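Here the structure comes first, spelled out in structure tokens, and everything after it is commentary.
All protein chains but one are shown in place.
Entry: chain A
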Amino acid sequence: MLALFLLGALAMGAIIALIVFAVLGGSTVDIIDIVTDQYVWRIIRFTLWQAALSTVLSAVLAIPVGFLLFENKYFYGRELLLRLFAIPLVLPQIVAVLAIVSLYGNQGFVTQALEGAGLPVGTIYGLSGILIAHVFFNMPLIARVVLGALNAMPSEYERLSHQLDMGAMQRLRHICWPYMRPALFNASALVFMLCVTSFTVVLTLGGGPRATTLEVGIYQALTFDFDIPRAVVLTAMQLALTAFAVFMFARAGGNIDAGMTLERTRPLIIKRDIRQTVLSVVVLGLAALFVASPFIAIFVKGIAADLLKLIGQPAVQNAILTSFVLGALAASLCIIVTLALCEGAVRKGPMQGIYSHAASLVLVVPPIVIAAGWFILLRPFVIVYEAAPYLVVCVNAAMALPFAMRFVLPARQAAAQRHDRLCAQLGLYGFNKWRLVLLPTMIKPLSVGFAFAFALSLGDLGVIALFGSEKVQTLPFLILQRMGSYRTNDAAGLALMLCIFTLGILMLADRSSISLKGKK
């Protein structure tokens, strides 16, 4: 109950701030002025336009990739490719942005190669950069979801289609498409939502007022222009937009955990189609290259930076320490709230459904909106930059909630079904029940959820961008600063560290939970 209240308070605090401000603080004339302002509508148009383009591009590219991954069940490196496709989801956005700039920017490797071949290359800043980054994050996600849907198809269908001598195109059209379509729409709706609320990518790759989204608009209104009324209007519009996107997502029957599990293998079917083999090699090769190249770029650029000197800097040491402390606190808070929500979700009663869906509330109210609301609410009373650590922890914990719930809730529900009656009969309650029954059975999803929340918080730039200052700096904030002062080498070195920390935490969680299981 308390968890629900806290979560509500966090979101409501922001919304109440908006209402209070709208009623008391600002004059209505101001607001009408802003709403009728061309600038605001241009931001909204661009927000929707870039999200729609990003979604369509990601989905269209994911169709052949997902289908060909399904068609080719055995080739060298397939497992590795699938694992690679899972990483963009958890990679800090600022790291990916840096990598993409070093590949496709003015001095970038790809740009230089294309110009060397005599091809004209436009600037990466603006729509094209945003699209590249969004496709990098989302195409692998959709491809995995599509592959998951195809693997759920009865195995007889695939066998029959081969026996009936269908070619790949015929199989795609008549047999696979009906199975891919719902998954594709589902994942696309989620991707659209993620792109509408995209902050870091647009902040760093958007080029000035022509390529600004609502989230970045809110940030700029609060930090550079100090135009509170405009921030309020933009926040309200962002809320309306995400509510609409979430509604669409819910109508598509959305489910976030899709694409996060590995598939089981299927029989090897003999194939004799050279054209399909060539096509598969080309498509999957290009996809692998596109997704892997930013990681290679980060590694190469990061190694080139003077890492030892960087670590020697007090500012860097502070940022690393701050990041880890805040990340650990956020992840702990996230897991505590998750467990509380799970308890509610397995207890029969009228509130049961509310508990299991409460986490999705976070999707409607994006972190930057919560942060902006609290920023406006607290400003008259305290120095907002001093509230930074608390807000970073709270908002990042809330942000990771939907994901943590996806990992933990199924385990808690399974445990309830299997053990709750037996525990009640044996008189096992409270702490003892936790220690003896629940914890051992849920250790894996809990540690994965914790690591996921930790990693997400470690890489987040949304809240800290608003509240960060000389006093409180995290790694992503420091990277942004170094990028801003054109110390690209420093930024690349820090990005490599952040990348290693994030992936290390996730791998550690994966390992430790396996070894714990092994001991039993």
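Operating definition for what follows: contacts are C-beta pairs under 8 Å (C-beta built on N, C-alpha and C of every residue); 3 or more make two chains touch, one makes a residue touch a chain; residues count from 1.
What we mean here is this: contacts and distances are computed from a predicted model.
Entry comment: the absent subunit's protein name, as recorded by UniProt, is "Thiamine ABC transporter ATP-binding protein", drawn from "Formate dehydrogenase-N subunit alpha", "Light-independent protochlorophyllide reductase subunit B", "Thiamine ABC transporter ATP-binding protein" or "Peptide/nickel transport system permease protein". Per the touch definition above, the residue from A:Ala52, A:Leu80, A:Ala113 or A:Leu160 contacting the chain not shown is A:Leu160.
Residue A:Pro178 is the one among A:Gly77, A:Gly122, A:Pro178 or A:Pro440 that touches the chain not shown.
For the chain missing from the display, the contacting residue among A:Thr123, A:Gln170, A:Gln313 or A:Asn432 is A:Gln170, taking the whole complex into account.
Residues 154-157, 159-167, 170, 174-175, 178, 267-273 are the ones on chain A that touch the missing chain.
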